[in-house]
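A single protein chain has been omitted from the complex, and every remaining protein chain is retained in its original position.
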Amino acid sequence: MDRKALFQLLSDVQSGDMSPTEALKQLRDFPVAQLEGASLDTHRQLRRGFPEVVLSEGKSDDELHRILGSLYDRHQNILFTRIDAARASQLVKQYPGGEVVPRGRLLVYRRQPFEDLGRGMVVVVTAGTSDRGAGTEAAVTLELMGNRVERVEDVGVAGLHRLLPHLDTCRAAEVIIVCAGMEGALTSVLAGLVDRPIIAVPTSIGYGVHFGGLAALLGMLNSCAAGVSTVNIDNGFGAAYAASLINRRRP
Amino acid sequence: MDRKALFQLLSDVQSGDMSPTEALKQLRDFPVAQLEGASLDTHRQLRRGFPEVVLSEGKSDDELHRILGSLYDRHQNILFTRIDAARASQLVKQYPGGEVVPRGRLLVYRRQPFEDLGRGMVVVVTAGTSDRGAGTEAAVTLELMGNRVERVEDVGVAGLHRLLPHLDTCRAAEVIIVCAGMEGALTSVLAGLVDRPIIAVPTSIGYGVHFGGLAALLGMLNSCAAGVSTVNIDNGFGAAYAASLINRRRP
Amino acid sequence: MDRKALFQLLSDVQSGDMSPTEALKQLRDFPVAQLEGASLDTHRQLRRGFPEVVLSEGKSDDELHRILGSLYDRHQNILFTRIDAARASQLVKQYPGGEVVPRGRLLVYRRQPFEDLGRGMVVVVTAGTSDRGAGTEAAVTLELMGNRVERVEDVGVAGLHRLLPHLDTCRAAEVIIVCAGMEGALTSVLAGLVDRPIIAVPTSIGYGVHFGGLAALLGMLNSCAAGVSTVNIDNGFGAAYAASLINRRRP
Amino acid sequence: MDRKALFQLLSDVQSGDMSPTEALKQLRDFPVAQLEGASLDTHRQLRRGFPEVVLSEGKSDDELHRILGSLYDRHQNILFTRIDAARASQLVKQYPGGEVVPRGRLLVYRRQPFEDLGRGMVVVVTAGTSDRGAGTEAAVTLELMGNRVERVEDVGVAGLHRLLPHLDTCRAAEVIIVCAGMEGALTSVLAGLVDRPIIAVPTSIGYGVHFGGLAALLGMLNSCAAGVSTVNIDNGFGAAYAASLINRRRP
Amino acid sequence: MDRKALFQLLSDVQSGDMSPTEALKQLRDFPVAQLEGASLDTHRQLRRGFPEVVLSEGKSDDELHRILGSLYDRHQNILFTRIDAARASQLVKQYPGGEVVPRGRLLVYRRQPFEDLGRGMVVVVTAGTSDRGAGTEAAVTLELMGNRVERVEDVGVAGLHRLLPHLDTCRAAEVIIVCAGMEGALTSVLAGLVDRPIIAVPTSIGYGVHFGGLAALLGMLNSCAAGVSTVNIDNGFGAAYAASLINRRRP
Amino acid sequence: MDRKALFQLLSDVQSGDMSPTEALKQLRDFPVAQLEGASLDTHRQLRRGFPEVVLSEGKSDDELHRILGSLYDRHQNILFTRIDAARASQLVKQYPGGEVVPRGRLLVYRRQPFEDLGRGMVVVVTAGTSDRGAGTEAAVTLELMGNRVERVEDVGVAGLHRLLPHLDTCRAAEVIIVCAGMEGALTSVLAGLVDRPIIAVPTSIGYGVHFGGLAALLGMLNSCAAGVSTVNIDNGFGAAYAASLINRRRP
Amino acid sequence: MDRKALFQLLSDVQSGDMSPTEALKQLRDFPVAQLEGASLDTHRQLRRGFPEVVLSEGKSDDELHRILGSLYDRHQNILFTRIDAARASQLVKQYPGGEVVPRGRLLVYRRQPFEDLGRGMVVVVTAGTSDRGAGTEAAVTLELMGNRVERVEDVGVAGLHRLLPHLDTCRAAEVIIVCAGMEGALTSVLAGLVDRPIIAVPTSIGYGVHFGGLAALLGMLNSCAAGVSTVNIDNGFGAAYAASLINRRRP
Partner (left out) sequence: MDRKALFQLLSDVQSGDMSPTEALKQLRDFPVAQLEGASLDTHRQLRRGFPEVVLSEGKSDDELHRILGSLYDRHQNILFTRIDAARASQLVKQYPGGEVVPRGRLLVYRRQPFEDLGRGMVVVVTAGTSDRGAGTEAAVTLELMGNRVERVEDVGVAGLHRLLPHLDTCRAAEVIIVCAGMEGALTSVLAGLVDRPIIAVPTSIGYGVHFGGLAALLGMLNSCAAGVSTVNIDNGFGAAYAASLINRRRP
């Protein structure tokens, strides 16, 4: 209920078209509805074309089936994240049309043609082959959210020269997502060379005192080069969502 | 040395205006110069109006004096970060014209009039009175980097109703910076209500198992609401820099 | 042995009905018995209707069978916690009548009709679908301990508007249990809106720097809203037990 | 604005005593006001007699003076927490009538006579002499919030016999607060002997791998005896607040 | 080579029975042999009756077979620690006569009759059923090292009264080993009641912020009761070895 | 009250010399007294000659004065631990006769002549000069508790040859205390060479990832040489107390 | 492109053999090529005989097959690290000629005869049987990189005498690699006895508060003996690579 509707209601009360009792009933849930409006409706408007997203991890097979069943007939894109290929294939058997993306642990139902909603493009940079998982999660999510995406792969710091030919691509991006494991130094190097906002995704690729990605995360949070902000380990989806909000043309 | 200059050089060699030996000498440092160009010149162009920034922590008084001395006569804004009021006042005595900002631990020399370089405005939200330090560091930095800034203060989760009147302001922002200590829940609440990119600044405000800001940082990295990326504890400057890159109109 | 029994014993000695030697024998274990009385008998009186509780984790199948065998013929409720469905089903095959609750990792033998022993009701709030495990463990435990329980589900901070319609239910509770993973911000939000004691259960739902629930735990211990106390990660049982002690009518 | 006032407003619109425009203006902030009502007014009613609480840590002297100045003329109790004796004495010099409590790092302005708002009494147990700081913070807070308080001191586990004479006192409590440093074992021992809800306050008393209270906190969160919930290290105030909510007679 | 042998060698050189060259050859490894003597021979003398101990974890099946093969024909007790029942049974099939102790993850070949080498007895106390694994490892090791052992089980702090009847047994011990998980409070309680040296074994029994035994370890290292020293988590063998050194009659 | 006294009481009741009411009164506190007896009286008997120990850290000057005042006139040794020289000197000014031991942060009032209560001697080994603080705390405590003490200093692993001449001394000890900072390797080396029980004291001497003694503690808890148990960082007193219990001749 | 080639290019432009446009095209990627040259070509020259190294962990079977396929026909040594025997055997089936080294989790294709490229020899010392995995990874890597290797095994600190006979071997090494788990004390002991550079490899062998190798790593980083530098846990390859750079004769 927006201001206009509220004024109409008050006018109806004034004109006698609505009784105060009826108006009170409608207003009873006003705060909740308004707040819901604030978060949901505005979201929906802005999120035009955004997919329904289901975090699969920690949900039972039954729950995933039930959720997919309830979403299947809508004309909206559906994105299952953190789903392994076996579970995804099971779902696709019952609900055809889904695309399994094992490298990104994703299951995608594309129901809407791609519409470019962004100011420009988002570049997804991955340091090593093993970081491609997070990169794929980010890239697919970005595309489903209406962003043009370019990927730059295998440009880790150990072979810095491989990064340099891609600097122009990076400089052309509205926002860059960097996925890196080990010590995550690629983030600092790139931030020192390119004046674009960077969202860093530490990956869990490493061993020993890598602590499942903690070393990369700390490297990124302590980056000596400014312009970097960071998301949780392996959170390609979160980086893509934040990048979408940055890239999205204002309505 | 850009492509045009390089072509000129080659033409000069062809025409005999320059010997191969002289050209070789000029090209010797080409990669470095080019790379330096990549990072410095491009930076400078993009960073038009950006202040010179000096991280004061870990530098001796002498070093700060020397650095300020070398910058003082340029017509550029100068920003000292992480400098306590006493040290800052010492510097101002010798080099007049600086503005000491104790709450943000800043010293500012404004030499350039404010020029709005942004697409829109940046909103800096602080949860509690004690988080204002980081908020001030962010806000002053933002302004020096050519951003219009609006501040929303004391809207912590414990009094959620205080946040609601400011939602429209937040929704109008290009990007939002949220500074919060304790458990940092304000970030998640705001990200759930507003569809704008949020850069979260965990502050060191807390005690016990707050671990000097670690609890707030973890809260933000684990936020259940998407669209959030995070910087290091108390890093208001870093958040402002990243927000500036997001808000900056492309050249 | 209480004071009355002790006086009777002394009177029997005085009257010659009991020899000092016999009395000494009875008194020999007096301190232990008294202390045992302190903890056991008082407990039993207060715990009228409380189930026998068996923590299943870390016990072998044989041990669980033996324990259930020794409890099976008593007319008391029995609660196995932290037991997966497979083990529970095995036990039920041999000892019929048990109810397996996979979502809460529980096995329940109900031998006593529900008796409301509380001052009021306990509300169990869960933030996300995945937090329902801890919520179920808490709710079933609460009910077996004689509490009326109401559940509020899927009211995480990312969709704050879903929480608001349940505020009246929460305010009506004697005590509220909040189960939340990720950053656990729901606890702070609810504590800011409702003036009831809250027992927070951090859940292990999350990844990366969630550290298996540690992030949620820290969020709750650092809550900027007062009135919250916390139990161990995923400890729905412990929260329910503490809530039962709070809700229980004094004898 | 409650439902009655809202119906009156609608009736005024119906009767023409108020124009829709005026009504709209009043309703404009309705959601916020209502939510504020939800949290603030309800709080205030429940918190009848509750003191104004000011967390002093992280605030400048000026800020504390300004806050006290704004509260000083109200007829409400005022409680400054985490304030050292020197700062507190400074405040009292300018604003007479305050009571400095160095052991609990408190400053109290008592403006209201004590009114017992509780169902029963709260017992505050401290393990060692050094834990008295947290105990005092809890006890003074409790009393200001309208609870009868009894203190049991120096009953650490190393001298278990000193605890036993106080078991009856503990069993008579509505809720018990246990403050303990070192390994915090007192909590488990007491929870095993007494069937009352226990709020555990780990204190920072210890050294080496005590990690400033972390060892005690872990001890309490892992307590093998049920019925315990825990607050942050040294958070006597938080424990007292939670205990007040438990002990408070329902309106 | 001891002093006596060394003097004989020198005398042989003096008398011409041995050439300096031959003596030099024998003395070449003297330091090593002497040091080896220091550690090995002295050890062997003191360790009269001690078993050969093989830490099985991290060794392949082949390696265990080979090691057992080389020890099998000696008339010495053999103790495999940290070996699961399946691997142990495999070994026994090929090398009969071994006793598999699943609860303590041990495999024992007893070749020597028990000989009491101690000053007195060692008491092994376990807090909960689940702690019996470490307790069994300790008890079997102790017995193989020539100690009389008494076990006290299921006397956790949650049921303090169960501990009291065993205090006399504990006081009669030369040294006590306490195995406890969760918060490990039993150690402090016992150390407060009994004036005997206590070696604490934290066990990995627990969940959440128990961190696989770390909480119990910290509880023990921070014990407020003196007389406690601690070994690594689940290190029943190490505790037994240290207790054997304490209990052993001096030669 | 022991068994004999209890039998006398019952006989008095039988003979009519005491009324049941009077006996009940005496028995009322029986459990506590008995338990107190268990811990206190037995302790005192065993602790014949033990000093009164006051942990000074975390106590105010006033509290220390008051405690010393109450102990000063008894004919018992008094030991203040963790007290810096300045505070100690203040106390000695008012209460003459105390010996300040700055290196061990101790204050000692010797009222009783040394009496050797041990089976043998305790050796205190310190790795580096900086570890002498913990060593001194241990050595003075040991002596006050009736142990003959020998000290071996500056025998760190970096100069292994300096340790070897002291092996015989170490082997002659009933129990050895090893104080070492850095990586604490001395403990493992000594345990590999000497078959005596070793109590390891990690010291806080180190920097960087020494984490205030944590590295040394972990080194000791993970020692590859058996026979070692460990106390908290810098806890020379605790090691001495445990060593005293081991060395003490049984009554 | 090196200086010579660059001069040739410029001469060709001067002589008219190459147009400025063509030269520009070749120079376009000059910086990258030069930098690539810096890192790759120089590397290749120095790394003469170095194997191609593939980190197998985190790569799929398909990816490994594809990589091996692309390398198989070159006349270069190939080294797969962190590959378990099963995966390695699969690869060898399709691409014959590989040597599976299960203990070091390696797969080696030797295509070049061993050529000694070092100044001297590298000694690889392992503390316990279980540390041989890291030792094997280091030794095989060293040899493939053209180093003479000597191994010293099972010389842990618990049996110090076993180390002494190998001191001369160690002193003869250009550089020593020490692989040790548990507390890693062998590193300090050896560094105290031998004046050669030591690269320490902490291994994950241990349990409890070993934290998967962290205790050993801390022990090595805090070594009281100078001359030690450290690599990540179980990183035998990294130690071997660093040792190769030290041992390699300069070109």
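Residue numbering begins at 1 within each chain, and the chains themselves are lettered A, B, C, D, E, F and G in the order written.
Simple rule for what comes next: a residue touches a chain if its C-beta (ideal position, glycine included) is under 8 Å from a C-beta of that chain, and two chains touch if they have at least 3 such contacts.
Source: prediction; values computed, not measured.
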| item | value |
| --- | --- |
| Which displayed chains the unshown chain touches | A, B, E, F, G |
| Options A:24, A:83 or A:127, residue touching the unrepresented chain | A:127 |
| For subunit E, the residues touching the chain missing from this view | 3, 6-7, 10-11, 13-14, 16, 19-21, 23-24, 27-28, 30-31, 34-35 |
| Contact set of subunit B toward the excluded chain (per top definition) | 29, 31-32, 35-36, 38-40, 57-59, 63, 82, 202, 204, 212-214, 217, 232-235 |
| Residues of subunit A in contact with the chain not shown | 127-128, 156-160, 182-185, 188-189, 191-193, 206, 208-211, 214-216, 218-226 |
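Here is the rule we go by: only the chains that are shown with their structure count from here on.
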| item | value |
| --- | --- |
| Centroid spacing, where centroids are CA-atom means, of subunit A and subunit B in whole angstrom | 25 |
| Subunit D and subunit G, separation of their C-alpha mean positions in angstrom | 60 |
| Sequence positions of subunit B contacting 2 or more other chains | 35, 159-160, 164, 192-193, 208-210, 221-222, 226 |
| Every chain pair in contact, whichever chains are involved | A-B, A-C, A-D, A-G, B-C, B-D, B-G, C-D, C-E, C-F, D-E, D-F, E-F, E-G, F-G |
